[in-house]
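Excerpt of the complex: some chains, original placement.
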């Protein structure tokens, strides 16, 4: 890796670094391979989507979220400053964009659920999509109030936070919760698949996986956010604070008489108002209730309820503290 | 932050918000700084790649994966619906694209390993690249069958899953495993660096870090996926289910007589068929075997083997459960 040896010019093929596709005999074999792949569409449970209508693309999701965040927090995003003179035009244009994207993508999701050929009634899907989009726009002032509460909770919950702007720009937990709150409204409207796509997009960006079905109160703060998982039927009260790596998950699965998973019952815990759940705490089960004002310490594994105002921590006795001798150190 | 105070128009510099580069005296100092940076290329272990051929760019990786996912799951991605009439053309075009990108990028990786000036034999690299690409295309039907099994495992392993489409679109664990299965085939073909770049791309998007060298059986499901680490020499059987934050890692490092790390021996555990590893379980060491059908509870730290049909959990005795008094609460 020394500098001197690597100074000679590169041989031409290496420098060129691309492929002479013209002379490639392998290319003649491609049509035969395409036939094999087409045949594989006939396998059972083939993972294809041939003959079904489209669902929203990743690109449309990102445009939808960009419009949503801009409407929720005008002036924070985009490439120009917004002042009192321009905010009306600015918001008007974004609302129109948000409505157009959401009504179209929601329609696609409704059509997709109709399964195209299977049911003839998907003419309704267009109206259902635009009605849902309008209903979400009615919720924007309420979503803005919830965001204001969440930002305040972050400011009061993190001594490293310098101001509200930093929280809005740089806090992945706030971003994940803001997207969750939209996805939850879409979930309540009965729009299929889109809510889950939105929270999974947030998960990819923030490391924080909140199912759109979870019910979460106001002034909610997730710090650092990576690795947090909040399941579909979790219920969280007001003013709860959560740290990275916390799981609110299911415990044992219940199956019906034929051994199939039961999918529609409460499987995730309830966290009452004013609780704090430290990094890596794992709380499981639909009957588990963490009572009001309780504190669950880091790395605790909890599968039973605790009463209000309880502190659960790992005891320190379980740790072995030993001096490192030379033998150990050499490894 | 109140609305009324912030209504005045912005001073022009603030509103303008860009830099008048013309008048910038500091700019005259840049050439001298460039000279200092160039000098730093002569340091030992300089982190530069001057005089070496290119390796694949991030952009080409993303195009390769887009083509791969489209071929594996036709109709799921892209901007138009695919039906029985169009699927042949659609797949044919994508296969051609996949072959072109993969043979070119694989060639770059082979050339890179030749280290340009160091060895004259890199004329072979072009053929090695296109042969490897063809071989991967032959594996596509088999990769599609593995994906079908993984999707089924997710559907049977998660009560929140509504249907197979949701799993394919929204489950980061399924995405990470699907990309791993391609990377593993490239790894078996001996293509340098590209497999690791692909799994690291998947890691960035899904939070799930699977080394391309790991050997993983069928019907594999990782739920939530964030924080999962599966090391290079891990071996995983069929029908294994893993949750977020699980590590299959190395234990102590072994060094040779000169104190250098030994890099090519089994350092990561073996997980036999039908095991379940809950969130945050950490299992370490190349000799550690988790026997068939065992269950490792959340946050367990395991460095020894367990026999088949064993359940290992943290005991609850180690937790301190104490009421919160006013003093504690005030903090």
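The letters A and B name the chains in turn, as written, and every chain counts its residues from 1.
To be clear about the criterion, a contact is a pair of C-beta atoms (placed from the backbone, for glycine too) under 8 Å apart; a residue touches a chain by one contact, two chains touch by 3 or more.
Small disclaimer: the values here were computed from a predicted structure and weren't measured.
Since all chains share one sequence and 2 are shown, how many copies form the whole assembly?
Spelled out: 2 chains shown, and the full complex contains 3 copies.
By our rule, only the chains that are shown with their structure count from here on.
For subunit A superposed on subunit B via Cα atoms, how large is the rotation, as a multiple of 5°?
The two chains, subunit A and subunit B, differ by a rotation of 120 degrees.
Could you put a whole-Å number on the gap between the CA centroids of subunit A and subunit B?
18
Inside the complex, what are the residues of subunit A that reach subunit B?
1-4, 6-8, 10-11, 13-15, 17-21, 24, 26-27, 29-31, 33-34, 36-41, 43-55, 57, 59, 81, 83-85, 112, 164, 192-193, 196-197, 200, 203-204, 207, 209, 211, 213, 226-227, 229, 231-232, 245, 247, 249-250, 253-254, 261-263, 267, 280, 282, 284, 293-295, 299-301, 306, 309-315, 317-318, 331
List the residues on subunit B that touch subunit A in their complex, please.
Result: residues 1, 6-10, 14-15, 17, 41-46, 48, 50-54, 71-84, 87-88, 91-92, 95-96, 99-100, 103-104, 107-108, 111, 114, 116-117, 120, 122-123, 125-126, 129-131, 133-134, 137-138, 140-141, 144-145, 147-148, 151-152, 156, 158-162, 164-166, 168-172, 205-207, 224, 226-227, 243-245, 252-253, 278-280, 297-299, 313-314, 318-324, 328-329 of subunit B touch subunit A.
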